[in-house]
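Excluded from the complex is one protein chain; the other protein chains are retained at their positions.
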Amino acid sequence: MKTNPGRFFEDYRVGEVIRHAVPRTLSGGERALYHALYPARHALYSSDAFARACGLPASPLDDLIAFHTVFGKTVPDISLNAVANLGYAEGRWLAPVYPGDTIRSESEVIGVKENSNGQSGNVYVRTRGLNQHGEAVLEYVRWVMVRKRRVEAPAPPAVVPELRKVVAAQDLVVPQGLDFSAYDFALAGERHRWGDYEIGETIDHVDGVTIEEAEHMLATRLWQNTAKVHFDATFRPDGRRLIYGGHVISLARALSFNGLANAQMLVALNAGAHANPCFAGDTVRAWSEVLDKAETAAPGVGALRLRLVAAKAGAAPFALKGADGKYLPEVLLDLDVWALIPR
Amino acid sequence: MKTNPGRFFEDYRVGEVIRHAVPRTLSGGERALYHALYPARHALYSSDAFARACGLPASPLDDLIAFHTVFGKTVPDISLNAVANLGYAEGRWLAPVYPGDTIRSESEVIGVKENSNGQSGNVYVRTRGLNQHGEAVLEYVRWVMVRKRRVEAPAPPAVVPELRKVVAAQDLVVPQGLDFSAYDFALAGERHRWGDYEIGETIDHVDGVTIEEAEHMLATRLWQNTAKVHFDATFRPDGRRLIYGGHVISLARALSFNGLANAQMLVALNAGAHANPCFAGDTVRAWSEVLDKAETAAPGVGALRLRLVAAKAGAAPFALKGADGKYLPEVLLDLDVWALIPR
Partner (left out) sequence: MKTNPGRFFEDYRVGEVIRHAVPRTLSGGERALYHALYPARHALYSSDAFARACGLPASPLDDLIAFHTVFGKTVPDISLNAVANLGYAEGRWLAPVYPGDTIRSESEVIGVKENSNGQSGNVYVRTRGLNQHGEAVLEYVRWVMVRKRRVEAPAPPAVVPELRKVVAAQDLVVPQGLDFSAYDFALAGERHRWGDYEIGETIDHVDGVTIEEAEHMLATRLWQNTAKVHFDATFRPDGRRLIYGGHVISLARALSFNGLANAQMLVALNAGAHANPCFAGDTVRAWSEVLDKAETAAPGVGALRLRLVAAKAGAAPFALKGADGKYLPEVLLDLDVWALIPR
């Protein structure tokens, strides 16, 4: 057979490094599409002049363009036979990506653990995105539940990596040259700086977006993510196309501009859960909670640790989980990130 | 509260200059999306080679890309609490915008007048788009009806600016170097030149486009226009998303290629009315009327003053207003522009 059946649980070996296919050169085209697909307005990613005033050589591509590009390449090798995307940890953006850069991905298998039912198992990978100079631009750990090809295949020795719950503030990588000391708050759209946010503070981002089928498919294809379930209405028994979880991440992040316009750069992905599936017709809103604050060595640059939640219209404000400890049915995404903001 | 509630009528002071947020660097990506979103075919905005043969350094971005980009930035400060977009006047394109240019906007409040009901008032602003060199690329006056925050807020002294009904031909700014004396009519798509159009002539542009939700949202987001009513199906009681009026402007302009292929450059926006709301599923057609003609000092370059009307399929040809002087319900847009065309 010439087509790719994807890997099954028993195909993964701890320590193996998988070089993912189809490197991708990004351009201003991807940026324009990103702005068309999401209500993205963070000034650092919109204006070369603004970015230069912040010490960067030009406006980078949105941090989530980097994430989606790196992630999309892993799908044929990691998640084609995945039953569930279980979590993220230890994610860090290591260098900005600019138009003209060529991105490829590789993943190291860092853990495998068969489920007790013998039908599937969890696979842990540490994925790295690399640019044309071989420099890492992003790394993160992701674990997924993958089907076994043959139920009778023997279980490998279980290896479960120890993962930090949060990236420590001192491990955040601030892009070289970044300097917020002459930051133009008027051009950025809001006056709130690092000192104006308090741990425990919650922010309702107010705006909402109703999703169309064409939009999430355009976005998901743009990242060369080929999972059938996003594109083929005949694939699920209910005839619905499941929206790529990353589409909801980008929507939520873009909506968070309203209240967090100065939280310009994502530098860490501490954790993330796709709490419930999202479908076309859903109206997505977002809220944030300030989980922690830290200083950095870069001039004028502070960091906020933020919980970013996407929920369907009609969800109770700031409600996340029920009394049973499970996510409420309206909650779509629970993301935990570090972002850089002027002090 | 960290989110932007928008300004209310009593927040505007005549003479105040508002610097709008989020400058934007444009690229070939925005051009490609513009061609995907609208049936745009004017050769000057499609081909570097054609533009160079007309004396420009390269093909500029569509004049309406400049307009939408400048306009989109004003929304959070001017029209977030607007009840209605009442009119445009004294609009002039002052310099072409090229890929790589960074655009920002600022608006001067030039008039305020409370309505007799005390619930709202009209705000007049003169908006300027500026490039990275600080050069103005576009200016126009726009007035909107804005809600008051508190009905009991005292009415400011009424100031209503005197606005010219039409930009005078001698005030049109022809881009430096523009030269239509070697214009290639075959490559441009039609043979009709300035002398072939007569004042009073009407042109049915024949083609029609049925609008989808995904398309108008992609377009409106691309201009970083964030008015909820365009994106959130839960916002209006009827569950419909109102289409950004500028989307209809661009559709009508692009459709006008068929019959006005040589009316290459927009140089003035004399007036404009969004006559009726437009919704997904509507099929939009366009017609034009030649209102005036003028010569310019540039070689081979003439100007046509055009009424450009968008109407829904099924509208009577060239019908604009009823016996009561009001726009017919099928009419969506009534625009009054100057365009440059080879003589």
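The first chain written gets the first letter, and so on, giving A and B; residue counts start at 1 in each chain.
One rule holds in what follows: a contact is a pair of C-beta atoms (placed from the backbone, for glycine too) under 8 Å apart; a residue touches a chain by one contact, two chains touch by 3 or more.
On a predicted model such as this, the values are computed, not experimentally measured, just so you know.
> Which of these touches the unseen chain: B:Lys2, B:Arg31, B:Arg305 or B:Arg343?
Going through B:Lys2, B:Arg31, B:Arg305 or B:Arg343 one by one, B:Arg31 is the residue touching the chain not shown.
> Can you work out which residue in B:Ile18, B:Ala66, B:Ala214 or B:Val337 touches the chain that's missing from view?
Only one of B:Ile18, B:Ala66, B:Ala214 or B:Val337 touches the chain omitted from view, namely B:Ala214.
> Which of A:Arg241, A:His274 or A:Arg343 touches the chain that is not shown?
Residue touching the chain left out of view: A:Arg241.
> Looking at B:Val75, B:Ile110, B:Val167 or B:Ile203, which residue reaches the missing chain?
B:Ile203
> By the contact criterion defined above, which parts of chain B meet the unshown chain? Give residue numbers in ascending order.
The missing chain touches chain B at positions 27-33, 35-39, 41, 43, 46-50, 59, 99, 186-190, 192, 196, 203-210, 212-215, 218, 258-261, 283, 313-314.
> Counting contacts across the full complex, list the positions on chain A that touch the omitted chain.
Within chain A, the residues touching the omitted chain are 2-4, 19, 21-25, 27-30, 32-33, 76, 99, 102, 104, 132, 212-214, 217-219, 221-222, 224, 226, 228, 231-235, 241.
In this text, only the chains that are shown with their structure count from here on.
> Need the CA-centroid distance for the pair chain A / chain B, whole Å please.
Comparing mean C-alpha positions, chain B is 36 Å from chain A.
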